[in-house]
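Read through the structure below, which is laid out as structure tokens, and then see the notes.
Just one protein chain is left out here, and the rest sit where they should.
We call the chains A, B and C, going by the order they appear; numbering starts again at 1 in every chain.
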Amino acid sequence: MKRHIEICERPLASAAPASWLHDAGLSGAQVQFCGQVRDEQGQVQALHLEHYPGMTERVLRAIVAQAGEKWPLNGAWVVHRIGTITAGDDIVQVAVSASHRQDAFQACAFIMDLLKTRAPFWKKELIGGHWQWVEARECDAEAAAAWLQQASVHEP
Amino acid sequence: MKRHIEICERPLASAAPASWLHDAGLSGAQVQFCGQVRDEQGQVQALHLEHYPGMTERVLRAIVAQAGEKWPLNGAWVVHRIGTITAGDDIVQVAVSASHRQDAFQACAFIMDLLKTRAPFWKKELIGGHWQWVEARECDAEAAAAWLQQASVHEP
Amino acid sequence: MIELRFFAALRERVGHDRLSVTPPEQVTTVEQLIRWLAEDNPTVASALAATPRYMVAINEELGSPASTLSPGDVVALFPPVTGG
Partner (left out) sequence: MIELRFFAALRERVGHDRLSVTPPEQVTTVEQLIRWLAEDNPTVASALAATPRYMVAINEELGSPASTLSPGDVVALFPPVTGG
């Protein structure tokens, strides 16, 4: 499985994952997730993302490796934006390729769910001229826990 | 929900769904599926796709409408290639945008599963100089049936 | 009158992509139409016999053997779809 993991301070190119994953007939399916800054009815003027350099890459590599063990993937791409960005900008791209679509859908959702709860990124939003930290969502923790429970059921 | 449904005789552009779905801060999530011709270790020299003009568009519109009823989507894109194509070429793009990623993942997988079993397309492959029709896969029928069973469970 | 349409392997086996037929009045469902075709039209009969599973659409919507037919309907017969 080829893999590309990157923390990026520049705008993300939406066509990049598809062309990087392209393998001329090996894979039958590509699934790509792209996360964008929501403006929440124009309230959010900007977003700032910080991370823990070193740990971030390590966690993302581990998540991608785990996805590669659970599903037969041919490629996995994770690029996450940091720094100050505005509504509509891309924050994260997760894309995978596989022979069959069910594997690609599941692996892509799995990587996103674990990234959301384990990769050390933090967002703050500029609302009404004030920066405020975004709170973690309980449903993200539940989504990640669901995958880990599934895994433990399969263990002997 | 905006929607784009197209049957296409030309190569598909991989960046088109993302830029068409882009809505400058309304959606937080885009999920895109892209299906490609697998070469099966170099065996498949070409693929030919035929369809039932008129019915195809009608079925795709109905599937997209059903997805829009089940999940709160902001946009849905379905483009399917027809004619003669070669290994590695894109056959189909399904992409959706939504506020939250779980809705986008599920709606995209749903549209693909129903497209696979209901949209009137047929493939034949050129293998060793002979064209042969591709057989429908049982697991595709099961994937579509799973969604429809879920739906009936929720009905009163 | 019913307009028949055939696709993919079934079209190749029938040798035509469409056929107009006028079944007797008591033919009111897809199942009855197919049974009548099997007696009336040997080419269609053997094409269907050679196709292990097939699907039906009436006026561009998926149907089943029990679907009812009206004069003027377009009935399409085809192997299980394999798009995507």
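In the analysis below, a contact is a pair of C-beta atoms (placed from the backbone, for glycine too) under 8 Å apart; a residue touches a chain by one contact, two chains touch by 3 or more.
Computed from a predicted model, the values in this text were never measured in an experiment.
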Considering the complete complex, which visible chains touch the unshown chain?
A
With respect to the chain omitted from the figure, which of A:44, A:76 or A:115 is a touching residue?
A:115
Out of A:38, A:51 or A:101, which residue would touch the omitted chain in the full complex?
A:51
Selected from A:4, A:100 or A:123 as touching the chain missing from the view:
A:123
The missing chain sits against chain A at residues 35, 49-52, 54-55, 58-59, 80, 91-92, 112, 115-124, 133-136, 141
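The rule we apply is simple: only the chains that are shown with their structure count from here on.
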Quick one: chain A and chain B, Cα centre-to-centre, how many Å?
23
On a C-alpha centroid basis, what's the spacing between chain A and chain C, in Å?
48
If you average the Cα atoms of chain B and of chain C to get two centres, how far apart are those centres in Å?
26
Residues touching two or more other chains, restricted to chain A: which are they?
none
